[in-house]
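The complex appears here without one of its protein chains, the remainder shown in place.
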Amino acid sequence: MIARIHLRLLAAIPIALAVSALVFFLVEASPGDPSLLLLDPNASPHANDAQRAILGLDRPVAERFGIWMRNTLTLDFGRSFVDQVPVRDKIAAALPSTLLLSSVSLAIAFGLGLAAALASASRPRSALDHVLSAIALVLQSTPIFWLAWMAIAWLAVGWGWFPTGGTVSLTSTLEPGLHLLDRLHHLALPALVLGVAFAGEVSRFARGALVDTLEEDFVRASRARGASRRRALLRHAFPASLHSTISLLGLSIPYLVGGAVLVEEIFDWPGMGRLLVGAMVAKDYPVVAAGVVALATLAVVGNLLADLLAARLDPRVGVP
Amino acid sequence: MILEVRDLRVRLGSTFVLDGVSLSIGAGECVAVVGDSGSGKTTLALACMGLLPRGGRVVEGSIRFDGRELVGAGERELDELRGRSMAMLFQEPAAALDPIQRVGAQVSETLEVHGLARGPESRGRVVEALRDAGVPNAERILGEVPHRLSGGLRQRVALASAIVARPRLLFADEPTTALDPPLRSHVLGLLGRLRRETGLAVVLISHDRDAVARHAQRVVALRRGRAAEAAATP
Partner (left out) sequence: MKIDARGIVGFSILGAFVAAGALAPWIAPYDPTVPHDRVADALRPPGSPGFLFGTDLYARDLLSRLLHGARISLAVATASVALSATIGVAVGAAAGEAGGALDAVAMRITDVFLSIPRLVLLLAASAFVGRSPAVLVAFLGATGWMGAARLVRSEVRVLREREFVLAARGLGLSRAQVLLRHVLPNALPAAVVSATLGLGGALLSEATLSFLGFGVAEPLASWGAMIADGAKMIGTAWWVATLPAIAIALCVTAANLAGDALREGLPR
């Protein structure tokens, strides 16, 4: 089983390579000299000549492309213009934070979204159903960044329940137990904002899947055995509809990753998003290029994992 | 009379699937409902069980179970009756079993919901019902998931789940279509035995003329939602 999981995740590699190729062409499409983007403006001309040779910047496109792709495969993305740190290291440092934020947000979105969907499906076409659907619609239409700032203004600044950003308080001389709590405290608001924003999607998918499943014969058969509406919904329709919901969710993972980028920037959360945006502002192009590939890969892997989970839950494929 | 249906009119969406159907059945009897597909046979059963699909509605008429009016009855009242007093065997056995839940849990659901038995007693009754329905290795399939079973086996599991609580009325919607001849006669034989031994009333919805002729005392023929009743030669 573990072997099978790994095998399917390998499918992420060609996509990561494709994204890297895409970035290569974006750089090539830059107005002005593309090679200028890849050379550190602060380095000495001597160093840059060496870099030119390494990256093959004076060679024809095909060769440059080959070198670029080879570098991608070896995870060699050069060094940051800002501090000479290898780009790979910067990404490795930022990735776990993004994973943490994304996972917790996803969990929150799932919890809220499923609860809303169950409430809706248990009373279809009722006032509650319409209200919940309307809330989901409006939530999906509202810019996340506005929600984030409202949350900061009301919950962080206004009521002081949460810190306004970062990962740790300045008073970092806390014992390990409290330290963890402090970290969670800082994670709470960004994860909540992203989670609530994403919950709309979840509830929409889940409600649709539930309503469809409720019309299946086996649900009616359970009611024929005396099961109440509630039992039929929770014990029969809900579990059987999960694989469909998760499969749809998988398609939205890229959107979640985009949201994470945004939320990280607003809350100063030290993940890939803040790294990417910071690099863009600083014109630190090697980091931008690698960041794009890394984030795309993260989204792809998330998507694949969701598909695997959905397949596992699919009654036709078999639930152990 | 266990069940008395009078002048039932049922609407599904914008069409009248049943347009003035009457039927009555007493303990131990078997009434067959025949007709082409689309004539409303399954809808009749669903209406009596109170399980019409979304958009379905009883517009007119009366359905009395043991003298109690079911049309307009509350959900809780109907939940009480379903499984324990009235049961239904659905047409497509593959579709009528929860694909994720294990066989044992599904067959025992009625017992669990109505608090009729628990634990080992429940298991015992489940095994008994499966054996009655013609499943040889009843214990072995308790932990199985339906899609791993053959069509015939699924049909028998569904039957077991319908009779496990010894209901008084059973709607059997094409109970023999998925089965080969030897099993067919076994199942029909079982229904006959239950009728004689427990007074089970069976509404047999079927294409199988042979089965109808052999088992039904009366036949209700539906054509486009309307009924013509005739007696069958016993």
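By letter and in written order, the chains are A and B; residue numbering begins at 1 in each of them.
Just so we're on the same page, a residue touches a chain if its C-beta (ideal position, glycine included) is under 8 Å from a C-beta of that chain, and two chains touch if they have at least 3 such contacts.
All of these numbers come straight from a predicted model, not from anything done at the bench.
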| item | value |
| --- | --- |
| Displayed chains contacted by the hidden chain, counting the whole assembly | A |
| Residue in contact with the excluded chain [from A:I91, A:L262 or A:A310] | A:L262 |
| Touching residue (missing chain; options A:L39, A:V196, A:I246 or A:A296) | A:A296 |
| Touching residues on subunit A - with respect to the absent chain | 15, 18-19, 22-23, 26-27, 29-31, 37, 137-138, 140-146, 149-150, 152-154, 157-158, 251, 253-255, 257-258, 261-262, 265, 276-277, 280-281, 285, 288-289, 292, 295-296, 299-300, 303 |
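As a working rule, only the chains that are shown with their structure count from here on.
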| item | value |
| --- | --- |
| Subunit A-subunit B separation of Cα centroids, rounded to whole Å | 49 |
| Contact set on subunit A toward subunit B in their complex | 124, 215-229, 231, 235-236, 239-240, 315-316, 318-319 |
| Residues of subunit B touching subunit A in the complex | 46, 49, 51, 53-54, 75-76, 79-84, 87-88, 90-92, 95-101, 106, 109-110, 113-114, 145, 147-148, 158, 161-162, 165 |
